[in-house]
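Note that this complex is displayed minus one protein chain, with the remaining chains in position.
Every chain is named by a letter (A, B and C) in the order it is written, and numbering of its residues begins at 1.
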């Protein structure tokens, strides 16, 4: 879809998610694309946004071209405001100091549940995935944005295993499970920005990216999406956004 | 009793309690006389003993003549090994890293319960005392030595208010209350070293200080003490002990 | 709405941005609302946030509940000025060298004020539960003592795994906390030297924080040693630069307690404690035209002496 354009699918993903972050927010960011998008936001429309990392960092400046391999290495700490034990930075979620959790996803379902543990049956899995890390904590305790590639095998009716809770079985099932607060706010993909119906908590399209059709997104999704007739289209990435992004990731580790 | 001797009652108290501390122990010490006695031990027979203070200090060197007004000021921190939040130094008691708690007392009873809260009825007290501080935590969670002046009004049948638990009502009542571990090990006074009967948990004399008679100690106690016929006598303070002590407290704040 | 949802809502409504929060003592005193439960940092005679207490007493605030791990002579002043009529603490007096506080005795024995007594660890864990976003924490002290029976909100519980008896202490999330540190940037990132006491938990637990500081340093200075930052900016609502902001108490490495001033204070209260403390409040709290005038009344010689002793902590 983006072949004719001067940006890649990953760049669309980064730009579109960065736009969802607001100035002044505290963002708990995962490594890779979420980190990149959060820095992009900071360097464009959100200069007083603060990034937290699961390793324990508050408000670091990651150097362009020196993206960290996880959120636990010193590249995540450069010129930080504070370094905390990992437990305590995760407890900031529980205490409520985090405005947005922002992570990637391997498999997601209609109600926004995320799976990063098992493909297939957990007892006899086809594939064992690396696990939750802090993902479950973030998803349980704060409002969250997930950024991921839009593929049919990743967008499934029901995840094989709920590693990080979205809206569970939809409706008020999340609240009933004891999760009073937070929840998946937006899913950003290379095709669209998605949200959830207030009542059923079924996934719906909030806006399509430039050039994407309702049919195209439905074809790439393993369940039926709610798509309103006059759904909005996101403005395309600007030259400025792309320039900053490419400056941050000159080796194109995440934006290729 | 010590009039004819070359040392004061407070000095006897400090020396006799310091001798109860063993080399290599971790001692949680209160300010004033306990602190003084712990430093004395460190400088005589127990060079690898470590002193903890409730404020949060691990293993400081208090300067002679610069005794702190409480365990929370910088005089308690000089050349310490570590400074912790107060909560965490108190949690060392609960985790079990403390060998001995060592504090002063205002009022004690037959079963070693301590009162530092109310004289008289708690609802309408004759006197409101300053309260527990960390005393209750120490007495609840570790083996403890109390150092105090031996006076009839301080040694009572039953304290007006149990601020810091000793053996409660005696027997196994401490364990029954949920306090599985620790307990008052020794009470050191200017007259004697006292302990508790293994079964009844009634206070008994372990050893009398030089020149003190069984009658003298009973006369200064508000309940009946267990005193065995051939009770030991403690060796008198040595010149060396007194010299170190007076060097530590040249203004005689605590040893007068 | 549950208590947790309410706490989260209040926290969400605060400004989390990396912005300057510097104001005057008087402006910061204005952040305190009627009925607020106030948490105080420091312990006993160390890093007591006296400048904010001073400003609040001068502003005529009355009837607050104050929570502090261990209280000291500032307690006399908060009782006598009417700022506080309920203290939640583990210990309250002036200090070993000055005997039991007569003001504490008078106010509590005559039921003009409540002294709610928890163990020191319980106080610490109440702030920590608040800091962690938990409704309670378990602990193993206070059982069997008479403290339990006098507390309005403490419970025993069974461990869900072992069945052991434990004490549950409820979270304490003060409406506002006052904390004094050696250095802090304009955003509120605070670094402190010496004993940290309960301050990091208190800041994290509170719904608003006023940070007074010996000096405001640049954010660059903070970022050069991020592993020494103890309190992050987003918990802080006001930063006030107040040199000697704990005087006549101590600020580690900067000044020790003003010992002879404490002797003077104790003498003043010796004959008639209430008259003495009223005179003290008049001379040191109500009359001074500003904080520097207050410091001047403590005396230049005292101040120099306390500072000399304070900085000597690092001498070998």
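Going forward, a contact is a pair of C-beta atoms (placed from the backbone, for glycine too) under 8 Å apart; a residue touches a chain by one contact, two chains touch by 3 or more.
Being a predicted model, the structure only gives us computed values, none of them experimental.
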Visible chains that the absent chain touches, using the contact criterion stated earlier: A, B, C
Which of A:77, A:100 or A:146 contacts the chain that the document leaves out: A:77
Selected from A:140, A:189 or A:234 as touching the chain missing from the view: A:140
Subunit B, residues in touch with the chain not shown (by the definition above): 23-26, 48-50, 57-60, 77, 79-84, 91, 94-97, 99, 180-181
Sites on subunit A contacted by the missing partner chain, in the whole complex: 31-32, 54-57, 69-78, 83-87, 90-91, 93-94, 117, 122, 125, 127-137, 140-141, 161-165, 168, 173-174, 177-179, 253
Touch residues of subunit C, complete complex, unshown partner: 2-4, 133-140, 153, 155, 157, 159-162, 164, 166, 168, 170, 193-196, 224, 227-228, 314
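Going forward, only the chains that are shown with their structure count from here on.
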Any chain that touches subunit C and subunit A: none
Whole-Å gap between the CA centroids of subunit A and subunit C: 40
Mean-CA-position distance for subunit C and subunit B (Å): 29
Separation of mean Cα positions, subunit B and subunit A [Å, integer]: 58
